[in-house]
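Right, I'll just put the structure down here and ask away after.
Only a part of the assembly is drawn; its chains keep their places, and the rest are absent.
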Amino acid sequence: MTQTFRTAILGASGYTGAELVRLIATHPHLKISALTANSKAGQAMASVFPQCVGMDLPDLIRIEDLDPASIDIAFCALPHATTQEVVSALPRDLKIVDLSADFRLRDPAAYEAWYGRPHGALDLQDEAVYGLTEFYREQIAGARLVAGTGCNAATVMYGVLPLLAAGVVEPDEISVALMAGVSGAGRSAKEGLLHTEVSEGVHPYSITGHRHVAEFEQEFSKVAGRPVTCSFMPHLMPMNRGILATIHVRGEASAIHAALAERYSAEPFVHVLPLGEAPSTRHVRGSNLCRIGVVPDRVPGRVYVFSTLDNLMKGASGQAVQNANLMLGLEESAGLTLAPVFP
Amino acid sequence: MTQTFRTAILGASGYTGAELVRLIATHPHLKISALTANSKAGQAMASVFPQCVGMDLPDLIRIEDLDPASIDIAFCALPHATTQEVVSALPRDLKIVDLSADFRLRDPAAYEAWYGRPHGALDLQDEAVYGLTEFYREQIAGARLVAGTGCNAATVMYGVLPLLAAGVVEPDEISVALMAGVSGAGRSAKEGLLHTEVSEGVHPYSITGHRHVAEFEQEFSKVAGRPVTCSFMPHLMPMNRGILATIHVRGEASAIHAALAERYSAEPFVHVLPLGEAPSTRHVRGSNLCRIGVVPDRVPGRVYVFSTLDNLMKGASGQAVQNANLMLGLEESAGLTLAPVFP
């Protein structure tokens, strides 16, 4: 008999919340029991996200009105800082998959440096397991609190971590140019995210340092066994979904390709293309897939690694469901076998 | 025990073929046994459509190399005219869901007038059932050959047929301005479909008469019990997926809304919004849904009906799977409960 877990989405009025609703709609073992969004409390989800018309969903409530005893697992899609407070107030035995930045960084000083305020829930930070599924699978399966990764960070880490682990690239010469769809910036109304300001053009953003760097440098250093810094420049794309990381490294192409291919050979959601082929964001759109390509540079001794995923899926909500599946003892790919939507 | 039907897609190198692959990938009772595409025969599907990397799919073959005995049902996604020849050559007991225009028009003279050549398989035309599921459900369930509707035609018909049936609009005063995403024009390389020629602008197309008019006037006339002609002007949108029909009619808004709401009250894939609300194409994207809105015009006695769907889904491949489900005795919504992808 099929077991069903009662699920809450905290912060359901943003794009990652809506994407969770989309995924759970066809998930065989999760059902949505509660949706919170304090600024929209009392409204139907379909009035906040009209794509939900016709779905059988509870109305949005204030988080204070959530009964934790009525749910088995919560996805928390709230802004950082708010998240600390909310999660602190929830029962310590409630399983939580967090999508914010609040529990990603192990070093409180790093959190304070990048987020501009001291961390307010260090015990939770200690408890949290980093949510990069393919690298923390066993810990996630046993975790109560999982900290979802940054979407840009995930894209970069899938391309780089196996290379550092295998020692096939020079750790001090990794340079990433990343191209990110605009949904990663969320749904809040900002001039810089208007259609008129984003479409038909491209520009770099967060040029003095993107917060996701803190995450992947933490993981790079852990794997490399010594501090690793990384050049990283993100660009805002005139598109909604998808991230492409173009990772320029020093190493040898076939060794790099072999390290990636071997590392992910058994992974259902990470594909390594044949050597010499490059992926496109549009061919993973709407899916939980990450695609990686390796292409030799014309310049000897240098190689391009391309990593791409859908920021709302493998970079956020798809990853969150994958982790929830592990935490609940379900098949890891349950509800996540959706094929890419192209065109 | 779950039964699985062996499925062939004839003409798998176009967008409707690829969308069928996407749908069948998560369909509980269909599996892909053969893919044909004569111009790409011998290639892997993933080399023609890179979103298919990692899917377990047969290579593309020539249609001549298909063994009909090895399949239970065929989706035919070939161009019109070619379709007649191909279907004529297939066994007469093979279940076929056709997505072309070849078997939609009951009147051979209408076919010749709109398609510029005589129909070459009138016996098949006689046999074919029109694939507008909600209006031909029982016939489809018993059919061997189903003729999928035009995507624009389906969008218009969902908004209009119940109004003619209920007699709540003036049949001679229906004016449709339709806005269609560019994927409806297919994947062939034409100057007019280049990104540079389509993006950041809008223009009407098929201004002397769009072929889908033949279909919906056929159905309108049948329901109205007398000839109905309809003003219809399609526009090419700078977007990939989705159709919106803005249908201007003479009638009374609440009666019109009531007729639609009642007609579709039990339909899983056709939603009628509350009176006074209008749908958006982006909120049905990637789903098999059709959404309909009714809004009173400021001008007394006139009403706007908005109908929207995803041309590759409810307008083509989703509809085809829905019809296949009926033909195979499966649950009608099997494999089609995918929620809309937004943003």
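Which chain is which? They are A and B, in the order written, and residues in each are numbered from 1.
The rule is short, and it goes like this: a contact is a pair of C-beta atoms (placed from the backbone, for glycine too) under 8 Å apart; a residue touches a chain by one contact, two chains touch by 3 or more.
Predicted model only: the values in this text are computed from it and were never measured.
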With 2 copies placed, total copies in this complex: 4
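The rule we apply is simple: only the chains that are shown with their structure count from here on.
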Cα superposition of chain A on its sequence copy chain B - rotation in ° rounded to nearest 5: 180
Approximate Å spacing (C-alpha centroids) for the pair chain A, chain B: 35
Contacting residues of chain A [partner chain B, same complex]: 15, 18, 21-22, 25-26, 49-55, 183, 199-200, 240-241, 271, 273, 279-280, 282-287, 289, 291, 337-343
